[in-house]
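All protein chains but one are shown at their positions in the complex.
A, B and C label the chains in the order they appear, each numbered from 1.
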C-alpha cells in the first residue's frame, strides 16, 4: 500500500485493519478505511490528517527539560534535515493511512538568515513535497505560518506593537497562501498563538483588534488576487503561552468577526484541548460553531483537565470522540476540513514506534466514536430526547413563541391563566447509562 | 443626614468621612462624597448602589449550611417582613450614603400562590418604596426579575425547554419593566442564571438561542410601548449554578447580540467575580466592553481565584479597584450605570454591623481606586507607555496599516527590505513597581 | 426479593440483572450480585451502599435555586416525615439491591429544640431502623454526625473557635458512636466539612489542629469504653464550603495523623469528586491511601473537572470506575468499607424514578469497572508493564538500591563507570489504546 520507498521506520509494518480482537500493536482494531458508516467510507467521514510539527519536527522537550525524542534523522541538520523529514513524512503518513497532512511554514523548512532565504528554503521543500504528492494519495488539509516561535513575535504578529513585525507577518501569510495554492490546500489556518497580551497594562487592545481585522481583510484580498480559494479557519485558544489570546474560544472569535464584518469569510478549526483550557467541553465548542454555521475543521487531541496547560495528548477518551463525531455528523461532516492530529506523544514516549502507537490509538478512538455516534443518530437517540423535552414548543403558545408571533402581553395573559406547570425530568443519569450501553456494544456494529 | 426614622440599626451611627487616619470602624477613610476627583464629585463618579438581595434578603446560608445571619427582622414573615425590609433598606442606604439601590422582584416582595398574587404583593411594596423615595435621595439604579430560584426555572426561563415557563418569565419581565418605570430605574438588567445548560446531552442550543433573542426583542418592544427607556444590560457569568451559561463573558454575549441584531439595544453589567470565573481579570471584561462601546454598569465585588465558585466578596483588593476605575474613567464614566455592591458578607460575618463594615470597606476601596486611577490619567501614565510602545504605527508603513491603505504585496516588500527589527521591552516589572508607588502615595492625593 | 411492604415507589419494579443487551431502564445490565468475579461475588466485591442524605433527605436545591425534587413524602414533616423516609429507605435499598446504607444523624431524625430532644428523636428512629434491619439484609456501612449544617458550626466543630461548640460536637459524636454500636455499623466516618478556615486572617491554626487531635483521641477512647470497634475513617476534601479544609487530601490528612500519633487508628474514606477538587485523580487518592495501608472505604461519585465545586454526580465514567476497581482489587478489597453512593441526582432529574436510574447507572458502571479491572489483573496487564519498566532494580546496583545496601560513594562510582543509559519508552499511548480494548470487550467477559 505504501508507495514511498524511504525507510525511516523499517521496524514498523504498514498499518492495516485487523478488527477488535487483534492483539497486534501495529494494527487498527476499529479504523477500517473502506468500511461504510453513515453512507460514506470511514476515510471520507474522518478525513484524518498528520500534523507535521508534532510528528516530524518536535523533539519532546517541555519547559523544564530538553527533548527526549529519538528520531532516525537526528544526525542531520539544516536543509538535509528538512528533506529527510519530507521523505519520512510520506512514509509515515502512508503507513498510518492518513489521507491528509498539515504544516506550519517552518515545520517543513528552516528559517534562513533573511526572509528571502527563508522563502527560498520553503520553495525548495515545497517543490519536493509537490513531487511526492504526485505519486501519493496524501493531500494537504491546511498549511499556516508560524508566527509565534521567533523572538520577533514577542508581542504578537498581526497584533504586534511593532509595525515592522506586522509587515513581516503579512509577508509570511502571503507566502503561505502561495504555498497553499501550489500544494492544493483545502484550508488556510490562523492560530493566534501570540495575538493577545501578556498584560493589559501596556496594551492598546482596540488598535490591536483593528489591525488584526485589517490583516484578515488583506489575506482574503490576496487569496482572491491569486485565484486561491481555501476555507479560512481561525483556531481559538484562550491562553498560553501568553496571558490572554484574542481568539479565546469560538464565541469570542465570532464576536470579533461580526464586529469587523468578517463572519462570512471564516470558519473555525476547533481543538479539544483548547476547548477545555477555555472552560468548555470539546463538544460545546463544536456545537457553538455548528449552531453558527461555522464548524470548519478539527484539531483532534485531548487535554488533562486537572492540568492548566495544553498537553495536546492523542485522543483516546471515547466519550469525547463519540460526542465530537455526533456534532460532526449532525454538521453533515466537516466539508473541506478534517480531523488533524494536533497531538504529541508524551515526553516519556520518545521512540519512533510511539508515533505509530499514538496515531493508531487516536484513529481507532475516532473510528469508535464515529460508529457509536452514527448508531445513535440512526436510532434518533438524542433527537427523541430533545423532541420530547421541547414538545411544548410544537403547538399553542409554544409554537407562537417559536414563530415569533407573540408578545409580552399575550404571554402574560397565558401565564396568568395557568394553574401550574408540568415539568419533565431531564433524566441525565438515565441518558448517561444509555450512552455507556451504546459504547460497550460497538463491537456489534 | 438620614431622614428615615426607622431604627433597625440603632447601634450604628450615620457613616461619614473622617480621613485616612481615622480609627473609627464606622467612618469612611477615603470615600468623601463631595470631594472632587477628575472634575466630578466622588458621589457622581462612583454612583454606589446597595444590592437589596445581599443586604436585606439573604441569610448567609451556603450549600452545606443553614443561614447564620442575625437580622432585626428575623421574627417577621410574609408581607410584614417585606415591609420591615423596606424600612430597614432606606435606613441602611442612607446611613452608608449610597445614592442608589438595586433589586430582583422577589427580593422586595414574597411570591404569592399565583402570579396574580405575586404581582399584587409587588404592587404593595413598590408603592411603599415610591413613597419612601419621595423623601429620600435614594434612587433605583436597576431592577430585574429573579428567574432562577423557583423550581419552575429548573431548565431556564427565556431558554426553558418548556413554553409555559417561557410565558411565565415574559410576564415577570413585563411586570419588571412596569415596576422600573414606576420607580424611575436607570437600567433594566438580565442575569441569565438559568439560561444555559446542565448538559448538552438533552439540549437544543439553537432553539434556546432563537427563543432568547425573541424574548429580548419583545422586552425592547414592550418598554417602548409603555414609554420606558431604561438602558438594557446583560450580566455575563460563565457557569454556576448550571454547567454552562449562555452569557459566558462579555465577548460571548456580544457574539450573541450581533448574531441576532440586538447589539444596539444592550450594554453590559460586569461583575468582577464573574470575570474571574470565566478566566479573565475584572479589567479585561471592562476593557472588552469598553472597546465595543458596551460598558454599561458594574457589579462591584471580588472573588477568590483559588476557589471555583462565585464568592461575591466585598471588594477590597486595591489593585483591582484601581484598574477598574481606570477603565471606567477612560469610558468617561458609567453613564446611567453605577457601582452596585453585588457582594455578600461572609457566612462568618453574621452580625448587622458587618453589613456596614463591608460596605465601608468596599466604598473606601473604590474611592482609593478612583483617586489612584485619576492621578495616573492626569500623569498620562498608561497613555505614555502605550504611545511609546506602539510608536511605529504613527508613521511610514505603520501609519498605512492603521489607515488601512496598504496590502500584503506592499507589506512583503517592506518586510523583505528590513535588515532587522528593533524591539522595545514591555517592562512589565517596572510598570508594576510604579503602580505600587502610585498606590502607596494615595494619602498624598 | 423485597421484603419491605411499604410502597413509596410503586411505579418502579424490583431491579434485577438482565444483561448487557437489556433495554429495560429498570434493570441492571452488568451488576449481577451473585456472579463471581475475582473469586468473590459481585455483591461481596462491590459492597454498594445507599447514601441516606442524597436519596432520602435532599431536595435538589442549589445555591441559586430552591429544591425541585418531587418525593412521595413531601406532604409530611417532623417525625412523621422521618418515619416515612425510613420506610421508603428500606423499600428503595432493597429494590436496588444495595447491601448497605449510610447516614448522618440529622438525615434520619430532625434536630429538636435542644440536644436532649434531638437525641430522643434519634433514639426513636434508630429503634425503628433496627426493627427494619431484623427482617432485611440491609446493613449499616457507616454513620456519622452532621457537624456542618447548623449555624452553630459556622466556625467549625472540633476546630471551632468556640469551646461550647466543641463540646456540642463531642456530644454528637458520642451519640453517633452509640448509634453505630446499636445498629452494628462497620465504620464511623469523620467528614470535616467545617474543619478548616474561611480565612487565615482570624485563625489560630495550631490550636485548631491540637484540638482536633484531642477530639479524635477522645472518640477512640469512648468507642473502646463502650466496646464498639468500628473502623474510623477520615474523608478528605480540600475546600467548599469554606476556603480551606484541614483534611485537604489523603496525604495532608496522613501528615496530620502522623504528627499527632493517630496513624494506626484511622483509614480513609475517599471520594472521587473530592479527589478532583484537590487536583488529583480518583485513582491517585486511592493509590496514595493504599500505599500507606490506609484505604478504608469509598464515596462513589464523580465530579465535573471543568467546574470548581462538588457536583457529586453518580459515577458513570468507565475509565474512572475501572481504575478505581483496580486499586481496590489490589488492596484485596475494601475490608469493612464499601462503595457508598455519595452522589446526587441533578437538579433537573427531580422525579423519584431518577433515583433508581441513577443508582442503576452507578452500580452498572462499577460492575463494569470490576470486570475489566479483574481481567487486567488476571492478565497481569499493569504488573507486566511495571515489571518491565523497573527491571533494572531487580539486579546489580538496582537491587542494592532497593535493599538499602549502597551509598552515595558506591553509586557515584557506578555512575562514573557508565557510558550511557538505556531508556525504555513509557508507551502511554499504547497503554491507553489497550485499556480501551479491554473496556470494549467487557461484554465477552
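Convention: contacts are C-beta pairs under 8 Å (C-beta built on N, C-alpha and C of every residue); 3 or more make two chains touch, one makes a residue touch a chain.
These numbers come from a predicted model, not from an experiment.
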Contacting the left-out chain: of C:131, C:412 or C:444, that is C:412
From C:67, C:110 or C:279, the answer for touching the chain not displayed is C:279
Where C:40, C:181 or C:389 are the choices, the one touching the absent chain is C:389
In the whole complex, of B:138, B:276, B:374 or B:406, the residue touching the missing chain would be B:276
Checked against the full complex, the residue among A:20, A:79, A:133 or A:154 that touches the missing chain is A:154
Where subunit A meets the left-out chain, the residues are 62-68, 148-151, 153-155, 193-194, 198-199, 239-241, 243, 277, 304, 306-309, 346-348, 350
Contact residues on subunit B toward the hidden chain run 20-21, 25, 29, 68, 276, 279-281, 305-306, 314, 316-319, 345-346, 348-351, 353-354, 357-358, 360-361, 364-365, 368, 423, 425-430, 432-433, 435-437, 439-443
Interface residues of subunit C toward the undisplayed chain are 114-116, 151-152, 154-155, 161-168, 170-171, 173-175, 198-207, 209-211, 214, 217-219, 221-222, 238-239, 244, 248-249, 251-252, 254-256, 258-259, 278-281, 283-284, 287-288, 291-292, 323, 382, 385-386, 389-390, 392-393, 396-398, 401-402, 404, 406-409, 411-412, 414-416, 418, 421-424, 426-428, 431-432, 435
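Note that in this section only the chains that are shown with their structure count from here on.
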Chain centres from averaged Cα atoms put subunit A and subunit B apart, in whole Å, by 37
By the touch definition above, subunit A meets two or more other chains at residues 279-281, 423, 426-428, 432, 435
